[in-house]
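Only one protein chain is missing; all other protein chains are in place.
As written, the chain order gives the labels A, B and C, with residue 1 at the start of each chain.
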Amino acid sequence: MAQAVRMALHYGEEYLGVTDVFGEDVGPPLGGVFTVTQGLKTAWNTPLDERGILGTALGIAYAGGRPVCEIQFCDYALNIMDLFKIAGNQRWASGGAFDLPIVVMTPNGAGIRGSIYHSHSFESFATRLAGWKIVMPSTPLDAYGLMLAAIKDPNPVLVLLPKALLRVRGEQLIPGEPADPDELSRMIDAPIGDRSNWQPQWPPLEDYTIPLGVGNLVREGSHGTVIAYGRPLPLCVQAADELAREHGYTFDVIDLRSLFPYDWSMISQSVVKTGRVLIVNEDTEVTNFGEHLLRRVIDEHFYDLAVCPRTLMGKHVPGIGMNQNYELNSVPQLGDIRTALWDLATEPA
Amino acid sequence: MAQAVRMALHYGEEYLGVTDVFGEDVGPPLGGVFTVTQGLKTAWNTPLDERGILGTALGIAYAGGRPVCEIQFCDYALNIMDLFKIAGNQRWASGGAFDLPIVVMTPNGAGIRGSIYHSHSFESFATRLAGWKIVMPSTPLDAYGLMLAAIKDPNPVLVLLPKALLRVRGEQLIPGEPADPDELSRMIDAPIGDRSNWQPQWPPLEDYTIPLGVGNLVREGSHGTVIAYGRPLPLCVQAADELAREHGYTFDVIDLRSLFPYDWSMISQSVVKTGRVLIVNEDTEVTNFGEHLLRRVIDEHFYDLAVCPRTLMGKHVPGIGMNQNYELNSVPQLGDIRTALWDLATEPA
Amino acid sequence: MPETHEDPPDFEDELRRRATRTAAPAVIRSGREAMSVELALTVFRQMLRTRALEERSIKMSKSGEAYFWIGGPGEEAFNVCLGLQVHKGRGPAYDYLHLHYRNAGVLLAMGMPMIDHTRQLAMRWTDRHSRGRNFVGHYAVPEWNVVPVTSVIEVQYAMAPGTALVQKRHGLKNPAENEGITIVVGGEAGAAEGDFETCLNWSTRPGMELPVLMIVTNNRFGISTDIDTVHAHRPIADRAIPYGVRHETIDGNDPVIAWHAIDRAMRYCRRERKPYLLEAMVSRLHGHSSSSGAQRNWKEVDPLAQFEQKLIDAGAIDAATVRALKEEAKKEADDAVAQTMKEPEPTREDVYRFTYAPSPVDAVYPHDYTGLPGRPEWPPR
Partner (left out) sequence: MPETHEDPPDFEDELRRRATRTAAPAVIRSGREAMSVELALTVFRQMLRTRALEERSIKMSKSGEAYFWIGGPGEEAFNVCLGLQVHKGRGPAYDYLHLHYRNAGVLLAMGMPMIDHTRQLAMRWTDRHSRGRNFVGHYAVPEWNVVPVTSVIEVQYAMAPGTALVQKRHGLKNPAENEGITIVVGGEAGAAEGDFETCLNWSTRPGMELPVLMIVTNNRFGISTDIDTVHAHRPIADRAIPYGVRHETIDGNDPVIAWHAIDRAMRYCRRERKPYLLEAMVSRLHGHSSSSGAQRNWKEVDPLAQFEQKLIDAGAIDAATVRALKEEAKKEADDAVAQTMKEPEPTREDVYRFTYAPSPVDAVYPHDYTGLPGRPEWPPR
């Protein structure tokens, strides 16, 4: 997925007018702590100062540029919530005087043994920021398509990148991507060691845009609706496939992809069909975005529900501990999802 | 209510070891933009720097002091969410090595025609901060009692003060408060003009502590449960009283007072009794703390519900506009609450 | 100043207004600096207009025509001199302005009609800066690169490097296109926020120094807090030293001084494409805002009265002309208010408008925000 984002940014630089890709360690020599920005021609390193990063992005956008900036880990976005809020309200506050076409990307969530400050999720904070659009891919192709949409959209868009999936390869190729992963790596991954003379060879990429607000129904079924995104999504698919194979229970699995705006019609149709709902994410569970989705389900489909709707979220804890026993017992795991799906499908109506 | 908080802080200085009350304009001559800290012996003014305020509070607490600090408006807490998060996780992260007995107070919510940056609410952001306790009074007496609890508790406590109620007088006296409001004002309100020689005359205040996690059932009834706190609470009471008087519909009205931990047993008992639930707050509605409460109700009482449970929250907008037409149409008003209560009580089961 | 219903301390009006020179001078001087009389009178007239607008604004907040007032009486000298020297226009070839809430004088001097200010103060739908949403003085003027003012103290300093970065790169082949600078303004108390340092640091990256004119209008107070009680007794301008940034602290109440200091600073930023920090000592004549009463503080130096006296002393203007100009300015403000109060207010349907720019890649909000996804409250326009 890191390569997919990189290719999308390259496409953005070439065809969509991206003027600046910047953040801590985003430029050469490193090209991002997750290699997301290697070899990009407009990538540059900033001081270690998140306020300057988002502030400068705002300024660049005001002056007609198209900035894409990175917060190195979403945990380090918390000292600039005020700037996020401003970015979301400047158009509204000025009665439409200024558009703010900025993209912020940041790695999100657990799964890389990142301890307290490289494991937290940001979507519940982020979805509170009116004026923003928030996306989170679960596959490389979606990462590419959502990133292009984020760049094209003339409003602030936050791209949350599930850390644990950044090294995962996609089943589907990006238009223009060579089929051989080694070939792609030779073309666009920076070499180990001295990189000063390295230049990437970009494949002939094509446009592939996933509109904001459109979910992806990745599995269809009748025993329940699972709504997820980002890192837990493939786990939900895996659990659903296992239950289908072993017990014949099938599920609609919705990859939300776009958290705000979200694809309400996809959710709504599925809930009406199954009457059973499970919402899964890995963020901490008090005042969690999944609770908002649940509220919408209750608001509009309370009487369509066959059984109690469920949420599966991270525990309300001050942090995710380094030792795996902390993470395994505070962030939803495959087994937890399977159990929740089983209960959902088997509860008598 | 401003006087009640001031008296609580005085009590804290005298009997509970409060060493520092500080923030922007908190010390003399002003004593706080809402007069909450006038005449306090440990009150001092800080630089205009919220990071310094909360950071210094943490340091004071580490060194054995008992700080109470103020963020002038909750809207200006957003650049220190990282420090809030740290305050909430330092004890957990250090395996209990250091307690952090700090109190942060900040005015919250709309109702003073404060425009975009003096009208927002903070509870939905705040309740996401594991390790914190969050309270919000709706009466002066509760403000006194919750403030004393906040000071006594050896953990970080955030006291959200509903701006619109800060000038409201209470029906009940604080233990030691003179019955005549003019007398109290003469004793503890700073004079207009030169204050350099002014000293407050504190009434003989007594301990009155409202334990954290204990709600207040301010009305009892059978046609529904209303859960609220802070500014909308008196509106809920008023609407409930009107519906009782005019139509005979009666409601349990729960003043949560303590948002985290919240009084689950009070909520739970009432929901079981009425089967009808309305949750009201003025914060924006996407990823809102009220949605968390709703989730708990669904989790544990889905099958006890007679009708669809409801929430009434602020609209998901980038800000609350200066012209009253913005506020009236984006923040729940008395009429909205009455309508919601009417619908709740009259919907056929 | 009958508008504020407060009497100035006694002094002999006649004495004050008696000119000491007779022949009309060519220039007005302050120390070694001088300004042509023509320019001085232009500055003076804009200062008068600004003051008239501010006093009418305060009155609005007290009369119920408006609700909250904040502004810059006491900063007219500096702000007018700044506004008159801005290269105004749209896009990176022109100056960007990141202002705060005391800059009416800047905008009036640039040519903003008074009614653009009073419409915001009176929270009208016709308010071009915010549609009745924001506090007064929270301007946003895309044609003049005035980016939206926000109430959050100091964040403008974190944004300024962004516009300046685009300007630094813009029009490199055409020198006239490469003279735009970024001007950012804030108070002295706010300089305690990290954003101020961000601006210094991001404007001095080696090889990428940015044309940012950082301005601090130092009125010595943040609401009620005296800077001397919370900050080392040194100029705010010294903050430039660790970054090797040029800097100066000036008397912002003297238009002759202010004019030239701004000129020097702008010239440096325009030509050298590097930052400059200018601290102007100014007055705060009506306290912080209407929340603190907005009463006139007679202990503060009044830059307008001082300049008026100087012009009279120099024989550049006479008392009658001053009186006429004041009347004219007052009438201009009154007329703006009268018209403003006839104009419509925003309505219920306007709550969501202008949240999102139209987007061809958004399936839910192709035009603007309409309410929660799947629950449009207002049909898209």
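In the analysis below, contacts are C-beta pairs under 8 Å (C-beta built on N, C-alpha and C of every residue); 3 or more make two chains touch, one makes a residue touch a chain.
What you are looking at is a predicted structure, and each value in this text was computed from that prediction instead of being measured.
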For this session: Indicate each shown chain that the hidden chain touches within the full complex.
Result: A, B, C
Seminar exercise, completed: Of the candidates B:1, B:43, B:57 or B:298, the residue in contact with the absent chain is B:57
For this session: Could you tell me which of B:94, B:172 or B:185 touches the chain that is not displayed?
Result: B:94
Problem set entry | Residues in chain B touching the chain absent from view | 19-20, 46-47, 49, 51-52, 54-65, 67, 82-83, 86, 90-99, 101, 130-131, 133, 149, 152-155, 209, 211-214, 260-265, 268, 296, 300
Exercise. For chain A, which residues lie in contact with the unshown chain of the complex?
Worked result: 24-25, 29-30, 33, 45-52, 75-76, 79, 113, 115-118, 285-286, 315-319, 321-326, 328-330
Seminar exercise, completed: Per the touch rule stated above, chain C touches the missing chain via residues 192-198, 201, 204-206, 228-234, 238-239, 241-244
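Heads up, the rule we're going with is that only the chains that are shown with their structure count from here on.
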Seminar exercise, completed: Most remote chain w.r.t. Chain C, using mean C-alpha positions, is A
Problem set entry | Distance between the centres, which are taken as Cα means, of chain C and chain A, whole angstrom | 41
For this session: Would you please write down the residue numbers of chain B that are in contact with two or more other chains?
Result: 51, 75-76, 79, 116, 285-286, 316-319
Exercise. Taking each residue of chain C in turn, which ones touch at least two of the other chains?
Worked result: 130-131, 133-134, 150, 152, 194, 355, 372
